[in-house]
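The complex is shown incomplete by one protein chain, all other protein chains being positioned as in the whole.
Going in written order, the chains are labelled A, B and C, and every chain counts its residues from 1.
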Amino acid sequence: MDMSRIVRTTANVLLPFILIYGFYIVMHGHLTPGGGFQGGAVIATGIVLLFAAYSYTDLKEKVTLGALKNSETLGLLLFIFTALLALTAGFAFFGNWLVNGGAIFGDMVAFGPNPGDLNTGGVIPIMNLAVGIEVLGAMGVIILSMLSGIQEDA
Amino acid sequence: MKNILTYAALLIFAAGMLLCMTGLEFGNPAYTDMDDYMVENGQVLTGGNNIVTDIVFDFRGFDTLGEATVLFTAVLGIGLIFRRLREDEEYGYE
Amino acid sequence: MIQDIILQNSPALLLAVPMLGAFATPLFGRISGTVRNAWVLLVMAATLAISLVLGFEVLTNGTMVYTFGAAAPSLSIPADSGGIPIRIIFTVDAMSVFMAISASIVAFAVTLYSLVSQKMSTGKDGYYALLILMLVGILGMVCTGDIFNFFVFLEINSLAGAALVAYRVDKGLAVEGGLKYAVISTLGGLMVLFSVALLYGQYDTLNIAMIAERMQFTFLDQVALVMLIVALAMKAGAVPMHFWTPDAYSMAPSAVTALLIVASQASLYGVFRVAFTLYGVALNWVTIGWIVIILGVLSMFVGVTMAIPQKDVKRLMAYHAVSQTGYMLLGVGVGLAVLGDPEMMKLFGLTAMEGGIFHIINHAMYKGLLFLTAGAIFYQTGTRNLNKLGGLGHSMKWTMLFFIIGALAIAGIPPFNGFASKLMIYESVFLFNPLLSIIAMVVSVLTLASFVKVFHSIFMGPKLPEYEEVKEVPGPMLAGMGILALLVVLFGIFPQQIVDILIAPAAGALIDQSGYIESVLGGI
Partner (left out) sequence: MFYNLPFIVAGLIIMVGIVTMVFKRNLVKMIMGLSLVEAGVNLLLVAIGYRAGGIAPIFTNAPDAQMVMPTVQAMTLTNIVIGIATTAMLLSFVMIIYRKYGTADAGKMRKLRG
């Protein structure tokens, strides 16, 4: 059963907004509610929307299982390397070696409510991004594997 | 006989659960020192306004690495389950 | 310079190295099979090396405290926090190190074994990555000092185990075993999380030492204790909840089963850690001790009686694994029961505990060896049904030798390691309550009887026509079995040295709750 033209065009229109919104949640994790996992899940809904609109067979080439697996492994390796780098900077494992250091994401933050400055948080935004990519890849692979599982039956 | 046993066990379990639920006082926990420390020092130590994300990625970051590994394990398991077997790859069980 | 970075951060590296290895395995798998196998072996060897270094460090300088994310690893209490541990703290004492070393040894032998035994199957990337992740789960569970972290690693352990049990997908039987294992583990994990929530609601801390210090043993704490003991005993395969054990152990590939046993023993370690360290002084030891003893005796008896009529080799060995878990529970249960009065403790309680803990590593070795031999037989003949097998002794000399070593060790025959730990258990339990010791001996005799039957039906008898061309298993499988057999014999010949180096400090660390709290909270 194929989705009608209307559904496919709305999916095309909606997809960029879903991806931007998901990316916003991932990158603003340390300021607003959200973070790596929630943002990754939102982006994964974008993938589900694509598969709902277009049938599995003709999307198999474009959104391949391999690409999602790569993004998942990349996210995990980025996550564990940022944690391991803390060792070289003299901290314990998982130490926040970028915070208050003035470099990227290193601005100081005083106690108390403030409007929120993106350039703070030390290692947290990097880990947010890493987890976002990882969850995006993981959810994608789960969805594709289960769809391919149904595909063989049908 | 088996049904009565399961019903009895479930009833005891339900009574114990409800008794448990009235044990804690909702709204004002007994100790709050660890969380107060995190709320006061979260911004200064980790630089993030969202204290929950500070905990998830900095104070208890190792849990999140474990959790990402859980997700990675699940994905590997599902990939293993739905893999394409070779024709001759069948396992005699008897 | 590098050495002391590794030494100082060894608890973290003990987990970071295998995790990194597991994440990168699919990438190396894309290059080629041999590169990935080399990488997996390298990661397993590195983990074994780090666990030995950590073991040496902890056995010489006492409990090692490692704080994740702090400016310096040993900074477990931030200055201005009024004596409260904020971050995740690994408290690696002699007991954790003992479990970590035994897990790494078995994992290395299993990886060596499965290089050949899985050569013909597909999906090897996932297989090896999950094998490493199971080791990560075990090492995390035994080294952590934080109960929520214990729950997370329990979940990694369960999911990796369930996926590996369901590895042989074609007939669906293994998937059913995997489903049963996954449902039981998830339920156990949720019960653990429920008790973590109760403890957190009362004491607002997740650190084991902090909870032990603030413990007032209210009604909720008793409920949390029951939940924890039931969930972890279920995961360890103790009797009332052992229904998943025969299916999971017999359906999984033999290499995976050997590691599944170590995973169950990590849950057993969880039971001991909860009973001795988390609750420790607050408990009245006699009742908890007797509960653990009853669990042990039930496991011993039901395990062996269910094992006798089995036809499938691995199912039979699975039931024996359940009965051997009973020995560990009996030994440590007696130690727990007499923890109260020191002179009874000195008289036999300590030896009972040392016997129970020594039995953990012995069981991991010889039961792993037995499962690997069963796998070798399955690899050559393609069947596990005792009625169909026969006369393999002529062609599979080495596997027969390893089987004999494993069978005699499990039955507790002198020159092997099973005898050393069972003797300690018999002696001390006899002084505590003679009936228990007699039951233990009877079960041991039944175990010997059932393994003699198995040995006869597999290896003795004329050379059967359909197994004409059966020859010995290739090198790496023999090497994997050889490592375990060597250790079984070594531990059997020098039991006293092993007890003094590794087991006595472990038993001492488990009993010494105040020492545990003092090492984390800095003597407040």
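As a convention for this text, a residue touches a chain if its C-beta (ideal position, glycine included) is under 8 Å from a C-beta of that chain, and two chains touch if they have at least 3 such contacts.
All of these numbers come straight from a predicted model, not from anything done at the bench.
Enquirer: Taking the complete complex into account, which shown chains does the hidden chain touch?
Expert: When the entire complex is considered, the left-out chain reaches A, B, C.
Enquirer: Which residue among A:V7, A:L59, A:L74 or A:I142 touches the omitted chain?
Expert: From the options A:V7, A:L59, A:L74 or A:I142, the contact with the absent chain belongs to A:I142.
Enquirer: In the full complex, which residues of chain A touch the absent chain?
Expert: On the side of chain A, residues 31-33, 35, 37, 112-116, 135, 142, 145-146, 149-150, 152-153 touch the unshown chain.
Enquirer: Take the complete complex as the reference. Which residues in chain B touch the chain that isn't displayed?
Expert: The list for chain B reads 6, 10, 13-14, 17-18, 20-22, 24-29, 32, 34-35, 38-39, 42-43, 49-52, 54-56, 60, 63-64, 66-67, 70-71, 73-74, 77-78, 81-82.
Enquirer: So that we can see where the missing chain sits, which residues of chain C does it touch?
Expert: Interface residues of chain C facing the absent chain: 148, 152, 155, 159, 162-163, 166, 169, 171-173, 175-180, 182-183, 186-187, 189-190, 193-194, 196-197, 200-201, 204, 206, 246-247, 250-251, 306.
Note that in this section only the chains that are shown with their structure count from here on.
Enquirer: Distance between chain A and chain B based on Cα centroids, please, to the nearest Å.
Expert: Averaging C-alpha atoms per chain gives centres 21 Å apart.
Enquirer: Indicate the residues of chain A shared as contacts by at least two other chains.
Expert: Touching at least two other chains: 69, 76, 80, 83, 93-94, 96.
Enquirer: If I count partner chains per residue in chain B, which residues reach a count of at least 2?
Expert: Each of 41, 58, 61-62, 65, 69, 72, 74, 79, 81 in chain B touches at least two other chains.
Enquirer: Touching chain A in the complex: which residues of chain C?
Expert: Going through chain C, the ones touching chain A are 5, 9, 12-13, 16, 19-20, 23-24, 26-27, 66-73, 75.
Enquirer: Tell me, which parts of chain C touch chain B in their complex?
Expert: 19, 22-23, 26, 68-69, 78, 80-82, 84, 86-88, 120-123, 126-127, 129-130, 133, 136, 140, 148-149, 152-153, 155-156, 159-160, 162-163, 166-171, 173-175, 198, 201-205, 214, 218-220, 223, 382-385
Enquirer: Which chain B residues qualify as touching chain C in the complex?
Expert: 16, 19-20, 23-24, 29-35, 37-38, 41, 58-63, 65-67, 69-70, 72-74, 76-77, 79-81, 83-86, 89-94
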